[in-house]
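The excerpt is restricted to a subset of chains, each kept in its original location.
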Amino acid sequence: ARTGFAEVIYCSNKADEHLLKIFERLYHEEGEVLGTRASQSQYELVREKFPQVQYDPLSRILKIEKLDKVHEGKIAVCTAGTADIPVAEEAAQTAEYFGTHVERIYDVGVSGMHRLFSRLEVIQEANCVVAVAGMEGALASVMGGLVSRPVIAVPTSVGYGANFHGLSALLTMINSCANGIATVNIDNGYGAGYLATQINRLALGK
Amino acid sequence: ARTGFAEVIYCSNKADEHLLKIFERLYHEEGEVLGTRASQSQYELVREKFPQVQYDPLSRILKIEKLDKVHEGKIAVCTAGTADIPVAEEAAQTAEYFGTHVERIYDVGVSGMHRLFSRLEVIQEANCVVAVAGMEGALASVMGGLVSRPVIAVPTSVGYGANFHGLSALLTMINSCANGIATVNIDNGYGAGYLATQINRLALGK
């Protein structure tokens, strides 16, 4: 593709026949395919035609990936809690699919800040940090205060009550008083992985 | 008063005659009076009758205070930025009026976290911490992760855009994943000072 990124399938709500048709077209164009937000039954559907397809129920990524993939540069994907890991994995695996080297630093939120400090060096070396957090989403602000590279903040719908399905974390991130924080949609790991790859490529001189 | 707290005047929107009448009644009942959210012109109005009245334009507190006030125990009042100081002063001066000893630790938000760490010991010794912050309000979460005493979180309307006049900070504080955080209304320094005093008194065995 002109953008250097192949088209990706957002599987959610796609009718079976539409999903299969797009999957086939992309497979023939690119020799590999990435689908996000796929369900178990969509996996089974696609597997009938493409037995080599892989499905990760945590990130809900459905893909056929070329074998010779090289992962370059470095981004860090961090989460505040363990419940944020599915969104973080969507980000990490998207970035890896597009050739980015990913460091995972999970469960380093405000209540586990010592774990954050023990991994700080690797985070500070990354070209870009993805900060994934629900509830009040303070991780993005904390991160923004500690690193000099762009932070992509991903609010998650993790939490209850006045989290309003992720709105609370979204507002936190958009209003952060720390510098260098850019926000994507609630639970949009895919978008964060894409952006992080764009930034990482620039750092690689691509 | 039965509660151990004299009545306080919320001056905002009070008609002149009402304000004066209540001020006089309370002065005669208690020998001292605390008014919050007073304007400069309300100060001038009251000063005509009570030349000894004191007014602080920052906290907007208007008061006549007994000379022999003792300040006991210890609470810490912290702010994320300098723009949060007016609300913090409302909290601090309210607590002092009710006999509480207050430590002020200002401008220790996410972008100045080293200042927070340099004052951490005094914060951890307090019976109660008041955390005042606008924008995304992450200070309360950070504080909650560092101290074992109750944190009273005061969201402020400081910020712009999607802070929605303090709603963003309020949601952050209500959803905090840190333990031991209780929230009051946006810009409600008075309420925080009152609560901190209640808790400080319990710690003093009162």
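For clarity, chains are labelled A and B in written order, and residue numbers in each chain start from 1.
Note that a residue touches a chain if its C-beta (ideal position, glycine included) is under 8 Å from a C-beta of that chain, and two chains touch if they have at least 3 such contacts.
Everything numeric here is computed off the predicted structure, so don't read it as measured data.
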Homomeric assembly size (copies in this file), of which only 2 appear in place: 8
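As a working rule, only the chains that are shown with their structure count from here on.
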Rounded Å distance, chain A centre to chain B centre (Cα mean): 41
With touch defined as at the start, can you tell me which chain B residues reach chain A in the complex? 80-81, 109-111, 113, 135-138, 141-142, 144-145, 159, 161-164, 167-169, 171-179
